[in-house]
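Here it is: the structure, laid out below.
The complex appears here without one of its protein chains, the remainder shown in place.
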Amino acid sequence: MNEQEAIREFLLAFADDEHLMGQQHTEWIGVAPFLEEDLAFSSIGQDELGHAALLYELVLELDGIEPTDTAVDALAYGRLSGGYRCCHLVEYATKNWAEALVRHWIYDTFEEMRWQLVKSSSLPELASIARKALREEAFHRRHADALLDKLLVAAEARNRILEALDAVAPLVEGLCEPVEGEPKAIREGLAAASTADLLEPLQQAIEERFSLSATQTPAAPAEGHRGRVGGAAEGQRGRTSRSAYFEPLLARMREVLDYDPEAVW
Amino acid sequence: MHVYEVFTKRDGRDEFRHVGALEAATDELALVLAREGYLRRAEGDRLWVVRRDHVIVADDNFVAPNADKPHRHHDGAAVAARRKASRQSQQ
Partner (left out) sequence: MARSWATMADFEDFLDGGGLVEVDDDMPDAYRRAVFAFIEMHANSELMGGLTERDWIPKTPGLRHKMAVLAKTQDEIGHGHLLYMVAADLGVKTRTEMLEDLFAGRSRFHNVFHYRAVTWGDQVAIAFLVDAAALISQQAVFKNCSYGPYKRILRRIIAEEGFHMRLGEDRMMRIAEGTARQRALFQESLDRWFWPALQLFGPDSKPDDVLLRWHIKSERNEVLRDRWVQKFVPMLQGYGFTIPAPDLRWDAEARRWDVGPIDWAPLKRTLAQGGPDSARRIREAADNWERTAWVRAALSNGDAAADGAGR
């Protein structure tokens, strides 16, 4: 893998994560727990898709392809599953809103740190996207925190959220796992450090956010919910492997595109 | 849950305007939800949310008498007529 290929893979991992996270959020339009939340969550999904589009455009520019919407879509939807570099956390089909909220908080906490790593990137376009994204991320975190502040102090809600954390937590390590090309991309000045370095601060943030001591819980939580993360059997090994959730998700995204490959919609 | 009244304003233009209401459990949630409920196309640059039960409301009868103070509204037409008459008499 040469420098250019390494940079490309590094950007693609970021773009694919953003793309699939935004895609997952679209599943909640109209069915969030209350109407105001519907509006907020939909906006967050739009932001993530927007980041993905900007990052895909950057990849296309590196490839020497004009970054039209059609070219962006070809890159976003047109690869075989082995060509994607997303993490399993964003592929996972959440079972309920608690899981969607917990994943939203974890993902956006990580994403904020990840944008920080590239805000002084040697690639000026990436640094500029980071500045735009960081302004939006502040809102995403604030949104998730405002909900969790209230939900984690209500007994039943707290149990549901910790149960959701148990389901999602094994996927946190994979979120931080870098692509093979990352070291070369870092040497080229693309990012300040490896996403692997974010695992520890992220785990600490998760412990603090969901720990029992951080909130005044009115009732004893169910046994076994301690919000520990990482190391589970279903955890990810490498960003080149796809989880069982990926193929159905890609098929869903491609359904209309596949209906008529010649069409422009 | 509380009902919050939402006010927005565009910089350099307008006074704060009431644009609607929403329900929220906390002040922080009210702000977060108001942004995407009322300003998602940047309809304003500033945002206030106020709990409805914190708004101090005047009784209508308290306000009404001031609708009947003609001496505070000098009639433009009457002044213009007098001005015209005055100019004519000066000529």
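Chains here go by letter, A and B, matching the order in which they are written, and residues are numbered from 1 within each.
FYI, a residue touches a chain if its C-beta (ideal position, glycine included) is under 8 Å from a C-beta of that chain, and two chains touch if they have at least 3 such contacts.
A quick note: this is a predicted structure, and the numbers were derived from the prediction, not measured.
Interface note for the absent chain: among A:V72, A:V102, A:A144 or A:L171, the touching residue is A:V72.
In the full complex, subunit B touches the hidden chain at residues 1-3, 19-23, 25, 29, 37, 40, 52-53, 60. By the touch definition given at the top, subunit A reaches the unshown chain through residues 19, 22-23, 26-27, 29-36, 38-39, 42-43, 45-46, 49-50, 52-53, 56, 69, 72-73, 76, 96-97, 150-151, 154, 156-157, 160, 252-253, 255-257, 259-260, 262-265.
Throughout what follows, only the chains that are shown with their structure count from here on.
Subunit A and subunit B have centres, each the mean of its CA atoms, that are 43 Å apart.
Considering their complex, residues 34, 36-37, 39-40, 42-43, 139, 142-143, 146-147, 149-150 of subunit A touch subunit B. Looking at the complex, you find that subunit B touches subunit A at residues 22-26, 28-29, 32-33, 35-37, 40.
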